[in-house]
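Quick one: this structure, given as structure tokens, is what I'll be asking you about.
Removed: one protein chain of the complex. Kept in place: all other protein chains.
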């Protein structure tokens, strides 16, 4: 089974999700600096989520690039990942609209945690469909980023009730770690190609 | 005529439909647990519809994969299916917003019924365009899932006026039956490939 | 220059346009038959516009299928067509929301007229880029549908101020004429292919 439509559908969902988030930046009826400044928290949460969906698209791109076989299980694991990512516009809007209050900031981390787990499950199902000796399996290696991220989200969720800024700092740090694309797979592909 | 654009357009419509549904999860202006809990019915209906559109995408993917020829009739049968699927965000929002009241829950089943009929018509038009001895025709076989689903929806529509939970139980059961991807076509393709 | 991205971008815009129209079907806060019946005019205009965008996608698909060369002029003629089609969700909502009042029904025809002109300009620019002896040029032939449609829209615009139902009847008749896919191009392609 080909991977073309899996990529096309995922691209579609991620493109819609990343773009409709801007609808939460409600257009003010007032052309003042004050009206613009009131949007500041929503804008900040928009930037953060744009980067996160960008990271997921980027890693998804690399992972699928190293994939040869796609099974029925992979299709469902992919839809499961898209489900959690599709909730990011909601948690982004709720966190921004309420100026990074404790509960929305915790829920934002909760959805990121579920997306991280879903990504890991997708990776496992692709490795299973392509064999333990596949390019992807050897390229993943120790996967310290993939192990660290859910731990950071797990820490960020209760931290939000102490201070949401601790949680936000954690979300930013994880994003920065991932902003470097997955050179392991890139290097492997060059070596094997 | 190629099937590439038919798949691309269908992927686009399904990706938009599955993602804009999240806009019905209206962002609360209040960062409280109570505000979040009020969204519970809308969230549940969102999960159900995400799975249903996922199932349609998945089966559409398998069916088109086994398709070689696309006629003008197939293009229109496909648009007819997309029409009913495009109404799912509306019925989902209405059912969730009104906490699974009788009429919205019945209408939800009505649209699922029309989508199931449209899917069957699409399948027929593809078989007609590809010949009764095509991979798809022999892969469909008895098609018990495709026959059972509309019957379940037909039962769910009047049941909603007795208790909407009977209808919801039927929608969940049909979704679970389809969550298993169509192994008949997969197996056939492997044998013939 | 390849036509792949032109098709992909057009599919994307048409898929978004056809799907976001459903957002004009505002979810009622009331689970009653009365609430549903109030949506009837919006639903009818939705069905009409869904068919129109479907027709444009279908004809675009056929026309690009018979196209080999894409010039800069073709890219802009295509964007011009997409501009008018992108206004259909607005005119659809306005016509439905105001129960087919005279002015919105006339504007609906005005946008259809502009889209028909834009389609004709795109056809001309493709013929110019591919040569007067190309498959497309010979396949277009007399193009009576393409000539009749703008005349029907031109008649429908003033008619709306007599009775909007005359205009709507004209829109439905034109849609029915186009629902038959462009067999001229299909036949030509089969003969030449």
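Just so it is clear, A, B and C label the chains in written order, and each chain counts residues from 1 on its own.
Everything below uses one rule, namely that contacts are C-beta pairs under 8 Å (C-beta built on N, C-alpha and C of every residue); 3 or more make two chains touch, one makes a residue touch a chain.
Because the structure is a prediction, the values reported are computed rather than measured.
Engineer: Using the touch definition up top, pick the residue from C:75, C:121, C:148 or C:169 that touches the left-out chain.
Structural biologist: Reading the full complex, the residue touching the unseen chain is C:75.
Engineer: What does the interface between chain C and the hidden chain look like in terms of residue numbers?
Structural biologist: Counting only chain C, the missing chain is touched by 1-2, 5-6, 8-9, 12-13, 15-17, 20, 23-24, 72, 75-76, 79, 82-83, 86-87, 89-90, 93-94, 97-98, 101-104, 107.
Engineer: Residue-wise, where is chain A in contact with the chain that is not depicted?
Structural biologist: 7-8, 11-12, 14-16, 18-20, 22-23, 25, 27-33, 36, 47, 50, 54, 57-58, 61, 64-65, 179-181, 183, 186, 189
One rule holds in what follows: only the chains that are shown with their structure count from here on.
Engineer: Just curious, how far off is chain C from chain B if you go by their C-alpha centres, in Å?
Structural biologist: That pair's centroid distance is 26 Å.
Engineer: By residue number and range, which residues of chain B touch two or more other chains?
Structural biologist: Expected reply: 8, 12, 15-16, 20, 23.
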